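Of the protein chains in this complex, all but one are displayed in their positions.
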Amino acid sequence: MSPDLFFQYLFAGITYGSIYAVVAIGFNIIYNATGIINFAQGEFVMLGGMISISLLHFMPLPLAIASAVALTMLIGAAIEILFIRWLQSPSVMRMIIITIGISILLKEVALHIWGESIRSLPYFYGNEITTFSIGSVHISPQVVWVILASAVMVAGLNLFFKSTPIGREMRACSANRTAALLCGINARNMVTLSFMLSAGIGALAGCVMSPITYTQYDSGSALALKGFTVAILGGLGNSGAAVLAGILLGIIEAFSVSVVPLAFQDAISIAILLVILFVKPHGLFGSGDAARLKDF
Amino acid sequence: MSPKTSPANETMLELSGVHKRFGGLHAVNDVSFKVPTGSIKALIGPNGAGKTTLFNLIAGNLPVSEGSIHFCGQSIEGQKTYEIARMGMARTFQNIKLFHGMSALECVMVGRHSRSRSGFFAGMLSLPTTWKEEKAIRARSMELLDLLGIADLADTEATSLAFGQQRAVEMARALALEPKLILLDEPAAGLNIYETAEVARLISAIRDMGITVLLVEHDMSLVMDISDEIVVLSFGSKLAEDTPANIQQNEEVIKIYLGEDETV
Amino acid sequence: MLKIRNLDAGYGKLRVLKNISLHVDPGEIVTMIGANGAGKTTLLHTIIGLIKPTKGEINFLDTPCCRSSVGQIVASGCALVPENRQVFASMSVEENLLLGGHVLQKREGRAAVHKELAHQYELFPILRERRNQFAGTLSGGEQQMLAMGRALMSKPRLVMMDEPSTGLAPLIVRDIFQIILRLREEGNTVLLIEQNAKAALGIADRGYVLEVGKVIVQGPSDILLANTDVQRAYLGREKVTE
Amino acid sequence: MKTRNYLPLIGLGVLMVALHLLTVWTGTQYYLTQLTMSAYYGLVIIGLGVLMGYAGQISIGHAGFFAIGGYLAAALTTRNLEPFAQNWWVQLLDKAGVIVHGQDIYGLSQMTFTPWLACIVAVTTAGLVALVIGIPVLKLKGHYLAMATLGFGTIVYRIFLAMPYFGESDGITEVPGFDMLPFLTISGDMSHRVLNFYASWTLLIVGMLFLINLIGSRVGRALRSLHSSEEAAEASGINAGRFKLKVFVLSAIYAAVAGVLLTHYNGGIGPSEASMAKSVRYVALVAVGGMLNLWGTLIMGVGLTFLSLRGVFGSFDDAVFGTILILVMLFSPEGILGLKLRPLLRQLIIGGRA
Partner (left out) sequence: APAWAGTVKVGAIFAVTGPASFLGGPEARSAQMIVDEINKAGGINGDTIELIVKDTAGHSEKAVSFAKQLIEEDKVVAIIGPSTSGESMAVKKIAEAGKTTLISCAAAEVIVNPVAKHVFKTPQKDSFAAQMIFEEMQRLGITTIAITAGNDGFGKAGKAQLEKMAPTYGVKVAISETYDSKATDLSALVAKLKSDVSIQAVINWSVVPAQAIIAKNMRQVGWEVPLFQSHGFGNIKYAQAAGVAAEGIIFPCGRLLVVDQLEESNPQKARLVQYKSDYETKYKEDASAFGGYAYDAMNMVVEAIKKGGNDRAKVRDAVEGLENFAGVGGMFSFSPADHNGLTIDSFAMMTVKDGAFILYQGK
């Protein structure tokens, strides 16, 4: 393999990976606050893209993105308040299934609002074919935006969960809800907040990747599957690990193109995930100890 | 009932040079002792001394870092928890572990698992043998609940029982296994003085049924009254092994565990 | 400080507490004893707001709190050391304590929390040693101490303890009772549930005896200690085996 | 006690006959087609129901097993062996009588395996795959298990979608009928409709009988116990891993059998049968029916599938389904049969405030 090709694969992998990672981060937030995986996370990504595209008719790009993020956060909060807040001690399985239901519903609503056509935001910088080159390798500036966004998110979230009281409180709610209540923490508000946060992050992800991947009413599920894969691969709850895992998976996928037919690409990457899970049942960077101590 | 056990020199359980490390923490440090068949042996020591860890090692829930454990003369190394259980070792848990959504009776019936045989296909086809067996399991489990004085709660959901009642169900489940050795982790925790006395009576009765008992407990009145021998652990190491009377006099044990005036 | 009148509570159809009335005055240690399943835990859960009463009223610091959320009740200065410890298993010991300081931080700010943290480490030195370990891997006794420390982190006016000596070594049990006494000296009020009735009554000012959801006897500790019924039911000090 | 246990099963049998008579009486026999299809899906769903509800193992990849059954049956009974006709193994199989000679759609002669052989191979393969994949997968817990099964399902889907042998995105059509018994051919042909209806429902009833027996037995109790606390179950001598694996394989076989038969009935199979959406739907149907309520699972599984196959919800099929799912989970997490109106109202009134 020529060095040129090698680097081109590498950067293709980084592109994929950063897209996966930016979705995966959203999963981790709700997981950290409630211990559940929100299967509707992909739909937040889709909503972010769709809303910002619609808003772009009325306002400049940065404002459209900001409003889309804010709106999606409201939707996230509304979903939590409508469907989850008033449940009495719901089991993990029940929550998973409710979020599956929400995912189906959001998709259907989007279909009936926006139809089945594909849309996208314009490139933030330049246009579809603008690239800058490192040596002979070409990279679209939008990829840099995606990477930048995930880096900022990871750093921000790490700081948030590890070092701020409110982040700690969120984790407490997932670790033991009763105990969190006894500490005077308003567990319900924490969950609402986590939904808002992950909806916002999902929406932002949806905006930055929309120029690359396009947005369609059902683009959420495919992204969610990849995001979920990556979140698990890294070890649930750890956003930094998710980014590493995402980029790793992206690179594996990119290089796999050179050896196996592209049609098997997904099968390959998921098979790799399974093998890793069998060897490290809590993901690459997950701690078995911590996972064992959770209730499920 | 007189103990129908074999001579005391026979060993039910033997630990030799057992170590357990968690990362940097040496939770169990070179512990050796024997539990003679038909005896009640107590394991005491300050909090965090490694008692529960030791139980987990014996029952196969954790792998030993170093050393060996023999049960009925057989090494348990590499044996799975359920295999050890089938060899005849039952246990209760310090943090009660009952089955959600099951009645107290059903929880105990689960305990009969390894003493019954009907398998997957027999169950699917519901062969007559399975009915008979099922009936026997039910009857035996009821007896055990009765023995523990909670027969009236048989149909109550186990996890909604009060703390003390849950302990009783756990004990019944362990007994249902018809064990040779039973490991009890703080059976009297959360019980008042009368209930504790009841437990003491029960443990003696268990021994009289021919079951060897290894016990962790902080209630000294219970431990001193019923155990034949006591092992004291401290910071993972064995500090002393002796009869109750001698342990109560042991300076060091008093200093780190019993406290000055706790001699009954 | 705490006044309860004609309280009824339970789980679904099951009525566990029947017409309970009691009060706790500032600076007191009040103990509650009763057999397994009498409803002691249920009572504490009702006070702290985890269970909503079906009848009756609860006043804490002269404000009714039947309708308040757990968060509000805790913020107003009531803390519970729960029965089965309920530590945040997948978080470190120190994080557990800091979380206990949640309402304190809101009330008095960060500095107060750190001061209180140091105070708890002083009360329970073992916790300082284990500060970075996952709470779930602590031994049973260590977890009990952590639960107490966490509850105390909020500098509560009233501490309710549900069988704090359960599973603790005799030496530590004594320490715990010392700590409870010390809490009173520091001006705290304590509502204590204990199986070890004798010890509990020994340090308490007053006591209540609960039986199948009803208060059957109450009064100053020394009187309860002398009460023959109580003696027979809870204090029997004779040999535990025949 | 025994008879009471089986009463609903007898009821199901009576329902089967009643449904048939009703369609005859009202002249609406065409309903039998979709009732037959629903029964096969019902079989998948009750198998999954035992795995999820009783053994507590979620599987978001069950469509994969259905598809392994269906696709193998389809491929083996349609793919031409003529190019290999000279190979010793083909000749051997031909002598053994497991190869049929026929014509393809262009009228050329072709050789294929008999449906019986295909069926056995397909179901065995699904069982073996479940066994091999189950050993590592079932060691995982919670979301990791969900991911692993989801991943398994995705791999199966991808493979069927990528391999020309399995028809890629078009799937396999022109699958012949399956002469299962001298009087019974599994096929969508109108002339076989009534018998096929009875065959599918009988299979469903027998499948249900087995599962009810199983969960009422010692094994069923063991399953429920390890669902709740594996540690305590193992301490009682229960080999948790082995039981989980057995149930996993059993439910895979249920799915594969349904896949084989439905494929013959429909005359083909497409990749949508292996898709993640399908797996998710199976899981959701189990949940809607009630995790620990096999009868609820059966009723919801067959009922909702029937409605969906009739297209009564139009392009809102998914939306309606999502709504039902959310409503059931909100108001009756025990499944639709656990729905009691009074507590529901109370929860609505108090729950909203609390």
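For this structure, a couple of remarks:
Order of writing sets the labels: A, B, C and D. Residues in every chain begin at 1.
In this text, a contact is a pair of C-beta atoms (placed from the backbone, for glycine too) under 8 Å apart; a residue touches a chain by one contact, two chains touch by 3 or more.
Values in this document were obtained by computation on a predicted structure and should not be read as measured data.
Although it is left out of the displayed model, the omitted chain contacts the following shown chains in the full complex: A, D. Considering D:G61, D:G153, D:P271 or D:G296, the position touching the chain not shown turns out to be D:P271 (whole complex). The omitted chain makes contact with just one of the residues A:E43, A:E169 or A:E253: A:E253. Taking the whole complex into account, subunit A touches the unshown chain at residues 2, 4-5, 8-9, 11-13, 15-16, 19, 108, 111, 115-120, 122, 127-131, 138, 140, 209, 212-214, 216, 218-219, 222-223, 253-255, 257-258, 261-263, 265-266. Touch with the hidden chain on the side of subunit D covers residues 28, 30, 33-34, 37, 105-107, 161-162, 167-171, 173-174, 188-190, 262, 266-273, 277, 308-311, 314-315, 317-318.
Going forward, only the chains that are shown with their structure count from here on.
If you average the CA atoms of subunit C and of subunit D, the two centres end up 53 Å from each other.
Computed from the mean C-alpha positions, the centre of subunit B lies at a distance of 44 Å from the centre of subunit D. Each of the following residues of subunit A touches two or more other chains: 291, 294. The multi-chain contact residues of subunit B, meaning those touching 2 or more other chains, do not exist; every residue touches at most one other chain.
Every residue of subunit A that touches subunit C in the complex is listed here, in rising order: 165, 168-169, 171-172, 175-176, 178-186, 289-294.
Residue ranges of subunit D in contact with subunit B, taken from their complex: 2, 210-211, 213-214, 216-222, 224-225, 227-229, 231-240, 243, 246, 250, 292.
Across the interface of their complex, subunit D is touched by residues 59, 61, 80-82, 85-86, 90-91, 93, 97-102, 106-107, 109-111, 113-114, 116, 118-120, 122-126, 130-131, 133-134, 137, 173-174, 176-177 of subunit B.
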